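In this view, the complex is presented without one of its protein chains, the others remaining in place.
For clarity, chains are labelled A and B in written order, and residue numbers in each chain start from 1.
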Amino acid sequence: MRATQTKPTVSETIWQHHHVLDLDDFTREEIELVFQTTKAMKEILSRPIKQVPALRGKTLITLFYEPSTRTRLSFELAAKYLSADMVNLNTQISSVAKGESLVDTLGTLQALGADIVIMRHPSSGAPSIATRFIGASIVNAGDGWHAHPTQALLDLYTIHEHKQSLKGLKAVIIGDIMHSRVARSNIWGLTTMGIGVTLCSPPTLLPIGLGDQRLPPVRTEPDIERALDGADIVMTLRLQRERQRSGLLPSIREYINLYQLNKSRLAKAKPDALVLHPGPVNEGIEISPAVAHGAQSVINEQVTNGVAVRMALLYLITGSQKQ
Amino acid sequence: MKPLLIQNGRIIDPGQGIDMTGNLLIAEGKISWLGKEPPAQAEYAILNTKGLIVCPGLIDLHCHLRQPGDEEKETIATGTRAAARGGFTTVCCMPNTNPPLDNQTAIEFIKSKAAAEGAVRVLPIGCISKGRKGEELCEMGELASGGVIGFSDDGAPVASAYLMRQALDYSRAFDLPIIDHCEEKTLTEGGQMNEGAISTKLGLRGIPAAAEEIAVARDLALAELTGGRLHIAHVSTGGSVELIRRAKEKGIKVTAEVTPHHLTLTEERVLGYDTNTKVNPPLRTREDIKALIQGLNDNTIDIIATDHAPHTEADKLCEFDLAPFGISGLETALGSLMGLVHEGEIKLATLIARLTHEPAKIIGDSYGKLGTLAVGAPADITIFDPNLEWVVNTNDFASKGKNTPLAGERFRGRVMATIYGGKLVYQDSSIKIKES
Partner (left out) sequence: MPKKVIMTKEDIKRTLARIAHEIVEHNEQLQDLLLVGVHTRGVPLARRLAANIEGFTGAKIAVGTLDISLYRDDLSSLELKPLVKLTDIPANIDGKSIVLVDDVLYTGRSTRAALDALVDLGRPRLIQLAVLIDRGHRELPIRADYVGKNIPSSRHEDIKVNLKETDGMDEVTITTAAKEEQ
C-alpha cells in the first residue's frame, strides 16, 4: 500500500536511529515520539488479544552476557506482542561459555538472519562495537557503566504519564552514580527534556568530569535532605555491590544512614513527588520498604511501561535498513 | 658499491646547525662529503632530491619489536622494514619480550637476529629488574657490555621506590639511562582511557593524569638523590612536563620523550570505542597537547619516540576493555608530526633535532656517530617530501601491526627514501637512482 501523501509519517528529520545504543544524542522530538508511540502500544497491552503484526517475520535475538530476568522478559514480551520471532541466546551454556569471542558470536547471529539483537554486556561500548560486526539493529539492554537507554526512556515515560509538563521539573538521583548506566542514561534523558537534575551520592561515587560542557549540566549535593528539598522526581539506584570497587564506601551501614530514602526524608520532596527505582529493589538498603510500597512509588508502573516502551522502540527502529 | 650523490636537496642537520640546499656524497657506507656544490669526483650515482628534505636518519628510542615470543604481532624483520618505511634508520627495542631481555644471551639473540634480518640498526634496551618482576636488579654490567643503550621495565613501571633508587644509583657505573614508564598502578588498575568527561560519557574506567605525575615526581626526586641518569618514557600530561621543567632547572640529570600520538590526538578520539585508540599512557586533552608541544619547543622534552606497539588484528577486535594497549606508529610518525610543522606549532629543524641529534645524544657514541650528517659518520639518511599529501592505508604497512587510529587519515609530508649505512632500505616508487 502506497503511503499516501496525506498520511503523517515518522519524518526522517525526527527519527535518526537504526540502533538504540544510548540517549546521548536523542533529541527532545525523538523522545516525544517515543512517548506518543508508547501510548499507542500501551493501548494494545490493554486489549484481550495483545498482539499486532507489526514485526511479523522479523527475527529478534537476545544476547545477554549478564544475568537479567526483568529486562529480558520485558524485551521478550515486547517482541512477542509485535509478532516477531524471538530467540534467547543463553550465554551460560552456549559456545560463549566455552570462550567464543563476541565478534564470532555476532557473526553467527548474522548468519542466522537476526534483524534485531538485544544486547546486554558487562563491557561499556560492546553494543557500539557490535554495530561494526553485524548488519542487524542493535538495542542496548545495558552495557557496563555506560548506558541503559530503554530503562531511561521508560522512566521518562512514567514521569510523563504523571506530570503535565516536564520542563522545569526537579529530579534527584540518589546512589552509586559512578557505576550506574541507568543514572547515566537518565541524566541525558532528563536534561534533554528540560528537567533539572541533582545527583546525591557520596563523593567517591560521583562520576569524574562533571561541569565539563561535553556532559549534561547537573548539580551535586551529598546531603540527602538538602538534595530532596522541593524535588518532583526521586530516583533511587540499586547499591551495585558487584560493580563497586572495595574502598569506595566504608560500609553498607553508613550508606543506609546517609542515603536511604525513607519516609521522613521523602517528606522533604514535594507531596506529589514520584519515587522511581530501576529494580530489583534492595528493600531496607537504598529504599525503605514503606517508601517502596508507598503511595508515591511508581515502581510497578515502570515495569508495565517498560514493555510498551520497548515495543515502541522496536517498531521505530525496524524498517528499511539505513546504513 | 659506487658512491652515491644525494643531489640538490634541502639538507637539514640540526646537530651541525646546517640548513641549506646542497649535496651529500655517500661512499663505503659513510658520509664522505657535504657541501653546496657537488664534489669534484668523476664517478657517482645520483639521487635527485630537488624539493625534498635530506636529514640524518631518524632514531626511535622506544619501540616494541615483539621478538622473541610474540612473533605473530611483529618480528625484527617486519618491524625494521616498518621503521625503514617510516624513515627510521635506528630503532631501540624494548625488553618486554618473552623471554625478556634481562641477560646476555637474550641480548645476543637480538643482535644476531638484527644483523641477519634487520633492515635498519637495532639497538637493544635491557631490563631493569630480573624478569621485569620489579624485585631484583638485572646484571646491568653484563647487559652494558652486551651493548644495551639503557635499561627499562617498560610496559610496567618500577613500582618500588627502593628498587628505582638502586637502579638509578647502580647504573651510574655504566653511564646508561634508566628509562621509566611512569605509572602509579594502584590508581590505574582497570583503567581504559584518560580519566575525565569523556571517560564518564563512555562509561569507561579512567586513568588519571595524577597517576603519571606521582611516578614522575618520585623518579625525579630519586634522580636528584642518586645523581643517576633518568629518562622518562612517553610523557603525556602537562603536569609531568612542568615537573620535568623544574627538575631540569635544578640540574637533575633527566631526559624525556613524547610520542607522535600524544602530540596530535586527544581523548575525544576514543568516542565510538575504537580499540585502536586504546594506549598506555592514554590519549589526553587539548591542554596536555599544548603543554607537550611547549615542552618540545623549550627543551623540557628532549626527543620524540614512537612507542611502536604492534598487535594482531584479532587482538584488537574485541570489547574495549579486553583489548590490549598499543598503537602501531613507525609508519605514521613523520606524516602525523609534519601536521604540527605545517600548523606552525613546531619548527621543522626542531622536529628533526628531536628525532635525530637529541636521541643520538642519549645513546652516546658506542655505535658510532648517529643522528648526524657529519663527514665520517655512518650514512644513515632520511629523505622526505614535506608537502606531499597522502592517505594512510594500513594494507601498505610493512609492520604486522595495523592497529592505528590513523587509518584513512590524510597527511601532508611523506618519507620518500631511507638510507641505512649507505644502502637504500626504503624508496618510494618515484625515487630513482641514476647511474652516471
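Going forward, a residue touches a chain if its C-beta (ideal position, glycine included) is under 8 Å from a C-beta of that chain, and two chains touch if they have at least 3 such contacts.
None of the values given here were measured: they were computed from a predicted structure.
A.B. asks: In the intact complex, which of the presented chains make contact with the chain not displayed?
C.D. replies: A
A.B. asks: Thinking of the whole complex, not just what is shown, which of A:103, A:256, A:303 or A:316 touches the missing chain?
C.D. replies: A:316
A.B. asks: Pick out the residues on chain A that sit against the missing chain.
C.D. replies: 1-12, 15, 33, 36-37, 39-41, 43-44, 47-49, 51-55, 57-58, 82, 312, 315-316, 318-320
Here is the rule we go by: only the chains that are shown with their structure count from here on.
A.B. asks: If you average the CA atoms of chain A and of chain B, how far apart do the two points sit, in angstrom?
C.D. replies: 46
A.B. asks: Considering only the defined contacts, which chain A positions touch chain B in the complex?
C.D. replies: The touching residues are 24, 101-103, 121, 123-126, 128-129, 143-147, 181, 184, 207-210, 212, 214-215, 245.
A.B. asks: Per the contact definition, I'd like the list of chain B residues that touch chain A in the complex.
C.D. replies: 190, 195-206, 208, 272-273, 275, 317-322
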